[in-house]
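Heads up, the thing below is written out as structure tokens.
All protein chains but one are shown in place.
Naming follows writing order (A and B), and every chain is counted from residue 1.
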Amino acid sequence: MSIENFYYLNILGEIKSLYFPLGPNGNGLFCRYDIVTGDDWELISGTKTGITQCANGSRFSDEIVFNMPIECTFKSTNIYGWPQIIFSIYGKNLWGSEVNVGYARMHTCFITNEKRKTEPLIIRAPIIIPKATNFWSSLINMITDRNPELRDPKILADGTKTKNLFTFSNGGEVIVSLECIAKGTDKLDFDH
Amino acid sequence: MMKRKVNNRYTGIYRTSDIIDNLHIRITLKKLYSIIQIPKFEQVQLGQPADQQTTDFVERIELRWQEKIFSKTEFTYYSQKENCKSELEKKYHQIIKEQKEGNDNECGLIFTYIDDDNYQPNDNFGPNELKITQLRKNVEEINENKIDQSIGLFANENETSLRYAGDKNFIKMFIMADLDPTILLFTIQYRKSDGLFIVYPDFNDESNCYYLEIDQNSKQMYTYCMENLSTTSNEMTQKIKQKQKLDELQEETCELMKKLSFSIKDQNFNFPKFCRIVLLMEIESARFFDHDNLHVQFKFKLPNFVRVIEGKVEGATHSSYKNEKNIWNFGYCHCLVIDIDDEFLISNSEMDKILINFDVISIDNLWQRERREGITSIKIPLEETSSNTEYNLQCFRELQGGSSFVDFLERFFLGGIRSIKYNEHAQQGAINFYGNSTVTTGNLKVKVQQIRQIRQSYRKNLRIQSIDDIISSYHRAKAKLN
């Protein structure tokens, strides 16, 4: 890791909203995001985690708007370990207790050349809900209206750890709008 | 001119690598006796003395991190031994006893709550009235027990999830004022793991203090401000020095490594003589054909000066049956690496393009008859990499016997005869397909990608603008020869 070969990457954007075509599985949803990077990356400013406000949609099938800013600056020498964002979404279920409604994972936007349009990139990350593995667990989960939770959502960012995870999806998506600015990539002779 | 400052209170978020014990702040609390601020004009004011405030009530305190200052109520509460039950309260009692002995009974209006006091301001508008301190302890326990087999949580372990970890590991300090209702002046939070230091409201100075209006029994107006007097410690500069030395060392090693590996790098890399092109072709899918059980045969036709290094110039895919949507998926990939030795052989003419011919053939189930379903082709220029990579090709086949009825009978009973070879260009004269009738059949989706590795082209560098250039370059060439 030689010092003259590092570059800065600034990620700006917002978590726009959640979109559930069949309606959300809970009220008062809030979302927690974590930014996960590889070993060669160092956080210069901004925070890697955050929790949004509790939001409701006004009608049944509306998007649930968060409008939560994400801003981070990283310093790195390597592209491997590009930052990924992991969302954990929580809400109130039928019985009034707070449960997990799903997880989503996405890479932050990549640097592209100027031929792209000038609007920021809107990424729709599908929401994945872990499923119980046997029949009795799923029965109890249906009665208590509570899905199993991941102990550490950061395993979604690592390809090797999700091997035995059973999930299902209800078509929901996390809509995120991101831009990134990079400084110093010329020295590294990248093409992008 | 008088400035009416409307203070917007912002949170100051700082990141520090210094140790937090070096924090040194000064809090000033001033009472304003006149709420109406009289503008001062240039003429002498009539009647009103300039300073209406009789005695300026000012309180100034300098604080360090996690320094506990008692309020009046706390002082009286903790000085009685019966009230002190927990360890913390006993410690406070001890401190107060020592203060009393030292005759330090003064208590100002400003006091602090430190982290151990577990004070929580009422600013939670969320639906969860959870005790955050309990959660925080559980979260820290989780962090100590590292990864085990299960990746999911059981239902009763819900409170110990990492949910509220946004608030994790912050050490807090609250600076309060002991006015009629106890007012929270400043909140300071610090997290050691990433050096985050959050202050609400932000630091300010005496010229733009924050205003505080109290409206209980009587209207009172206060201003307050917080100044940062911290200076960096010696330990910090040592860290900087160490980092600098490390950086210098790394630079030196990098220089040495570069010298070592420079020559080896170039020798290792495979350079072609002039130009090497890698063609990656994928036959993706087909649709709208008549019969089932299709496969595609393809053949590359290359110009003469091109040399094949790796890959075959012809091949066939596997046979595929269609799925419910009537699409045949092949997903067949083919790679061809060719080398061009001399740049002057490439031109833009039609003969110097790479031609790929595709032949879609169906095999009958009953009698294994082959029928040609369609043919098509792609041309790829050699001069430049084309930007278009995906091709949606329309196929056609010849009508056997000239009419559609004969064609139907022939194909049904005998299978399709491939009577015409479209692969060969006409060697002499013009291409003459008179007498053949064809019919369009289905679509074939093909994707072709190219990578080329070109050595510096001498031809492109020449930009001969005028006759003078030609003459001067001629003279230069002649001088070189001599």
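In this text, a contact is a pair of C-beta atoms (placed from the backbone, for glycine too) under 8 Å apart; a residue touches a chain by one contact, two chains touch by 3 or more.
Here is the rule we go by: contacts and distances are computed from a predicted model.
K.L.:
I notice the complex is incomplete. Of the names "B9 domain-containing protein 2", "CDC45-like protein", "Origin recognition complex subunit 2" or "Cytoplasmic tRNA 2-thiolation protein 1", which is the UniProt protein name for the chain that's not shown?
P.N.:
Answer from the UniProt record of the missing subunit chain: "B9 domain-containing protein 2".
K.L.:
Under the definition given at the start, what are the shown partners of the omitted chain?
P.N.:
Those shown chains that the absent chain touches are A, B.
K.L.:
Using the touch definition from the top, which of B:91, B:191, B:322 or B:353 touches the missing chain?
P.N.:
B:322
K.L.:
Among A:45, A:67, A:97 or A:169, which residue is in contact with the omitted chain in the full complex?
P.N.:
Reading the full complex, the residue touching the unseen chain is A:169.
K.L.:
Just checking the interface: what residues of chain B touch the absent partner chain?
P.N.:
265, 268-271, 276, 278, 280, 282, 284-285, 293, 295, 309-310, 312, 315-325, 327-335, 337, 384-385, 387, 449-456
K.L.:
If you put the missing chain back, which residues of chain A would it touch?
P.N.:
22, 38, 78-82, 84, 104-107, 110, 112-113, 125-128, 131, 156-160, 162-171, 188-192
The criterion applied here is as follows: only the chains that are shown with their structure count from here on.
K.L.:
Can you give the whole-Å distance between the Cα centres of chain A and chain B?
P.N.:
Whole-Å distance between the two chain centres: 11.
K.L.:
Across the complex, what residues on chain A touch chain B?
P.N.:
Chain A residues touching chain B: 1-4, 28, 30, 32, 43, 45, 47-51, 53-54, 88, 90, 92, 97-100, 130, 140, 144, 146, 148-153, 155, 161, 164-165.
K.L.:
Please name which positions on chain B make contact with chain A in the complex.
P.N.:
15, 126-128, 147, 150-153, 155, 158, 161-166, 194, 196, 247, 250-251, 253-254
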